[in-house]
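For this depiction, one protein chain was excluded, whereas all remaining protein chains were kept in their positions.
Each chain carries a letter (A, B and C) given by its place in the written order, and its residues are counted from 1.
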Amino acid sequence: MEAHKLSLKQNLRRIIFGTDTPWGLRFDQFLIYAILLSLLVVVLDSIESVSKTYHAELSVFEWIFTLLFTVEYILRVYSAPNRTKYIFSFFGLIDLLAVLPTYLALLFPELHALIDVRILRLIRIFRIFKLTQYMSEYQHLADAMAASRRKILVFLSVVLMVVMVMGTLMYVVEGPSHGFTSIPMAIYWAITTMTTVGFGDITPQTDLGKLIASAMMLMGWGTLAVPTGIVTAEMSHTRKSNRVDTNRICLACLREGCGVEDRYCAACGTQLPPIQ
Amino acid sequence: MEAHKLSLKQNLRRIIFGTDTPWGLRFDQFLIYAILLSLLVVVLDSIESVSKTYHAELSVFEWIFTLLFTVEYILRVYSAPNRTKYIFSFFGLIDLLAVLPTYLALLFPELHALIDVRILRLIRIFRIFKLTQYMSEYQHLADAMAASRRKILVFLSVVLMVVMVMGTLMYVVEGPSHGFTSIPMAIYWAITTMTTVGFGDITPQTDLGKLIASAMMLMGWGTLAVPTGIVTAEMSHTRKSNRVDTNRICLACLREGCGVEDRYCAACGTQLPPIQ
Amino acid sequence: MEAHKLSLKQNLRRIIFGTDTPWGLRFDQFLIYAILLSLLVVVLDSIESVSKTYHAELSVFEWIFTLLFTVEYILRVYSAPNRTKYIFSFFGLIDLLAVLPTYLALLFPELHALIDVRILRLIRIFRIFKLTQYMSEYQHLADAMAASRRKILVFLSVVLMVVMVMGTLMYVVEGPSHGFTSIPMAIYWAITTMTTVGFGDITPQTDLGKLIASAMMLMGWGTLAVPTGIVTAEMSHTRKSNRVDTNRICLACLREGCGVEDRYCAACGTQLPPIQ
Partner (left out) sequence: MEAHKLSLKQNLRRIIFGTDTPWGLRFDQFLIYAILLSLLVVVLDSIESVSKTYHAELSVFEWIFTLLFTVEYILRVYSAPNRTKYIFSFFGLIDLLAVLPTYLALLFPELHALIDVRILRLIRIFRIFKLTQYMSEYQHLADAMAASRRKILVFLSVVLMVVMVMGTLMYVVEGPSHGFTSIPMAIYWAITTMTTVGFGDITPQTDLGKLIASAMMLMGWGTLAVPTGIVTAEMSHTRKSNRVDTNRICLACLREGCGVEDRYCAACGTQLPPIQ
């Protein structure tokens, strides 16, 4: 294996996109801290008591991070093997959305807080620490979700119909004077109730309304079983055990199944040889 | 296989009830959009700020849709092979209920919003787009629910007894002065609590009441596991469903789901028209 | 098999305890209706608007039912094969508790509503209609619960410890001025939160309290998975399928697998012979 002579662009690509070189790893670690700090700045700025005193300082920090991420975005686009593909990829769009709000906030101040979209960049965390085992767990979860995608869509469409019918029914029964001011409001209440959230900002006042609400709660309780059933059935199916059971034996008495951390045989007291 | 010479009534039947011809598909697609638009009209009319300005226009639209659905209903009754059977079938009743409220609202205005029952007509969506794969997912869910029907009934009857006993107990402990004004009201509260909805419109005020409520919440939490367990166990079992579903119908008796290779209807023995 | 000459006591026993004779079945059906009506009387009497007008009539009905159940209880004790065993059996105690509150209410009026304990007598419903299939479903559920009894006990003891520690922590953090007036009150709140009921009668006011509450909610969400997992694992294990697939064939073309409700063969149109 010979050393490859890489162009500047290729070197840049390896550092920015890769994590298998010391500099690539350092770059990504630096990025994670920058993202976390920039999030902290946004969150602190939203707290009135903090913002009142330190708004100017926080604004300076935010612009520093935004410029940093803008430079990073430009470098990514420059060094990407296929620019169009990167720009419209999932990560490419998130990288863009992470810098846009600050610029847009100059025109529309209320969009400012949206830079919290930056948090999505933390998904990179899974790549950085070479946590392949976590990656596989994540893959397993994603697989189970993907496999049950269509069942969940069918389920959600049925739930939405039920919620609309029940919401309308409650709108008719309770009426605007009891807080059910419109059908969308009644549907919002029906979702609140069937998902067992139950804010309590709107509650049925009439006896008939309470009867219908009771039936809805019991229905919602039973219905909750369905997505769980779907996901569990998929997970049980795709579950693959890769546990290692020890076959370590004591050389003195040949007792099998000594634990990985045992230092002495539990049957005869002889010291066990170290695991190789 | 010979071409069948169909009468006007049979052609109408094939367009209105079937989805296996180009015109039948177009008719059902048009119907879905009409249903969705008519629902939008009802929902918009229920929002006060919209209704105040556009009530007249919305009323016109509603009458247009209602007349449209009335014509469709009459054509369905006319072209149905067995009129009595269609009128009292599930879809027949829904088709009727979709037009009735507008007429009844002339006499009883408060029934107006009930036309949202139209949403149930959207169940047709599953048939229209020849979503055979979704159909099988739906079938799978329905099978799992049907298989666990009796277990869920037994479970619900036990839950209802527990809820009635606990509700009565709370009525005795808390009494009308703390919001538990009657036994039905206390049972409503007990359902709210055990299903973990927890509106908070009525809450226990005494120490004993809070103790009982705590026990009920923990019970409800554990009980929630039961329907989930039932459905999940069924789903794990029936997971590998490999039913083949079609949307082919028999023109003589409207039986749905005739097999792709069937040449005669399994319900009435009539020869099936060839697939186009 | 010869007819047995039964004594009066044996005949009475067969009617009262058994459901396999016409009179035994009629007796139990009559009893169910009497229980349901007596419950209705209690519930109606608890509603103020009804009670104000019809209290006298409802009292008369209640005494009629109570006397009826008292006579029934005496007959049961008289005709029971083993009196002591019956009196201290589950059903024996419920039968007694169903009549006691009315008499006790003469001394302690507030105990009156407790006659709702009568609802527990409805458990007999499972026996009356000879619903053996429901009985087996019930048995299945009961088995799964019994098998996971010890796991659920261990789980509950861990949950109670967590709830006590978290409740105390919130009591220290929020203090009496924010509604957490004592440790038991804070524990009640912690149960409300971890079971995801969330009444909202007490809510954290400080930032630290909200942080702890957030962690508790996420914990409670995860913890909810445990009883479900326990029950589901048991149910999957004890699940026994006894579905019957048809082996009905068409006598004309020998097509196998005709449905139970099919009247004509789906392959050749020949009428199928009736199922014997």
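Just so we're on the same page, contacts are C-beta pairs under 8 Å (C-beta built on N, C-alpha and C of every residue); 3 or more make two chains touch, one makes a residue touch a chain.
Quick caveat: nothing in here was measured; it's all calculated off a predicted structure.
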Residue of C:G24, C:G220 or C:G269 touching the missing chain in the full complex: C:G220
Touching the absent chain when the full complex is considered, from A:G24, A:G92 or A:G200: A:G200
Hidden-chain contact residue, picked from the options A:S79, A:T102 or A:T228: A:T228
Positions on chain B contacted by the hidden chain, ascending: 196-200, 228, 232
Where the unshown chain meets chain C, residue by residue: 150-151, 153-155, 157, 161, 164-165, 168-169, 171-172, 176, 181-184, 193, 196-200, 203, 207, 210-211, 213-214, 217-218, 220-222, 224-226, 228-230, 232-233, 236-237
Residues belonging to chain A that touch the chain removed from view: 42-43, 46-48, 110-111, 113-114, 116-117, 119-120, 122-123, 125, 133-134, 137-138, 140-141, 144-145, 152, 156, 159, 184-185, 187-188, 191-192, 195-201, 224, 227-228, 230-232, 234-236, 239, 241, 258-259, 262-269, 271
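Quick note on the criterion: only the chains that are shown with their structure count from here on.
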Copies chain C and chain B - interface residue numbers shared by over half, same or different: different
Which listed pair, A-C or B-C, duplicates the contacts of A-B in over half of its pairs: B-C
Farthest chain relative to chain B (centres taken as mean CA coordinates): A
Chain A and chain B: spacing of chain centres that average the CA atoms, whole Å: 33
Between chain C and chain A, distance of the C-alpha-averaged centres to the nearest whole Å: 40
Whole-Å gap between the CA centroids of chain B and chain C: 28
Contacts with 2+ other chains: residues of chain C: 196-200, 228, 232, 236
